[in-house]
Every structure is written in C-alpha cells, then in structure tokens.
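Right, chain A next:
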Amino acid sequence: MELNETLKGKEVFPGIIHETPGGGIVVSTFDSIINWARSNSLWPLSFATSCCGIEMMSTASAKYDFSRFGFEVARASPRQADVIIIAGTIVNKMAPVLKRLYDQMADPKYVIAMGACAISGGPFFYNTYSVVKGADHIIPVDVYIPGCPPRPEALLHSLISLQEKIKMGMTREQIRGDFKTV
Partner candidate 1 sequence: MTNEAIKEFITATLPSASFDETGEWLNIQIEPTQLLTLAKALREGETNMNYLFCLTCVDWKTHLTMVYHFSSTQHRNSIVVKANLDRNQPSIETLSFIWRTAEFHEREVFEMFGVQFENHPDLRKLILEDEFKGFPLRKDFEDPINMIKL
Partner candidate 2 sequence: MSQGPLIPILLVSTGLFFIGMYGLFTRRNMITMLMAIELMLNSVNINFVAFNKYLFPEKLNGLFFSLFIITIAAAEAAVAIAIIINLYRSHQSIDVDDATEMKY
Partner candidate 3 sequence: MDISTIILYAIAACILGAGILAVTSTKIFRAAIYLLFSLVSIAALYFWMQVEFIAAIQIVVYVGGIVVLIIFSIFLTQQSGKEMAKPSAGKILASLGAALFGFLFTANIITHYSWGENPGRIFTVTVDQIGREMLSTTEHGYILPFEVISMLLLAAMIGCIVIALKRTEKTLDI
C-alpha cells in the first residue's frame, strides 16, 4: 500500500459508511446554555460488548468515578440515553443491532468509539470474516479513543473531549464534519 494512501485514511474499508441525518440543533441565543447542559449531562447507554466494557465499568467504579461529570446515569433504554460508548468489538451480527439502538435513541445523540475494535476492528482487522472494521461504518462516531482497552482515564479524556466539542456549540454535522475534511 502506498504511504500516502495509508496516511490519508483512504483505504477502502469493506462495507458501506452509512449517512445518518443529523438533528437536535437549536438555533437561538441560548445555545450556549443548552450546550452547557447537554455537555454536562451525557447519560450513556449501558452498551458494552466485550473487553473494553470492563474498562468502562472500571471507569464507573469508585476510583475513576465518571459520575463526577454527571455521566453516571447509565440508561438501559436507548430512548433516554445521550451517548453510546461503543465499548468492544462490533461484529457483523451485532451491526444491525447497534444501528437500531442508535436509530432508536432520541436526538441529540453522540457516539464514542472506545478501543481499537470499535475504531477499526483492532486486533480483529485482518483474517476475520465476522468483524466490522470500525463502528463508523455503521453509525457516525464523534470521538475515537484508541487503546486495547483504553484505560479509564483515557475514556474520561474522550468524554471531556466530547464535552468540549458540544460546548463549542458545534452542530452534530460539524462535530463529525472534520472527519471528511482531511
């Protein structure tokens, strides 16, 4: 593979990257207040498929305690959740489920891809017939956090980054926009 192509991420990933319509954009002067509220109240969907999920649990545990940021209200129902933390491998059989979960979430919604698997398939990128090569082939992802698994602080870091993005008042398209610009 050519170096340049590798760097530009233009590699042809198998599967299709789905476009998802954006939503939940407030256009008014109290934007910043709303964004402050949204960024500080990101309720995660309790969604974990594998190993990274354990580190997500560790992040919830007393030592790292993501409730400090107000994230602790993990909802089991996607209707009430704001952010999916894709913690773990997504396989072909799971992909429609993930898509459905995402679709069923109420806007505004955000996605964090946690761990190598969720970003790109990670350890299961080559030679496997069943692993989705990156969750962004299924749903749009806002923040990527590499690691296998990322340590709890890293997950916190990604949550903070997501908060920053929301606070900056970006619309969802903008948050995801620079994915296309490079």
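In the analysis below, a contact is a pair of C-beta atoms (placed from the backbone, for glycine too) under 8 Å apart; a residue touches a chain by one contact, two chains touch by 3 or more; residues count from 1.
Picked so that all candidates are chains of the complex that A comes from, given by their letters.
The structure presented is a predicted model; accordingly, all values stated were derived computationally and were not measured.
S.K.: Among 1, 2 or 3, which touches chain A when you look at the whole complex?
M.R.: 1
S.K.: Quick one: in the complex, what on chain A touches candidate 1?
M.R.: Residue positions touching the partner: 14-15, 92-93, 125-131, 133.
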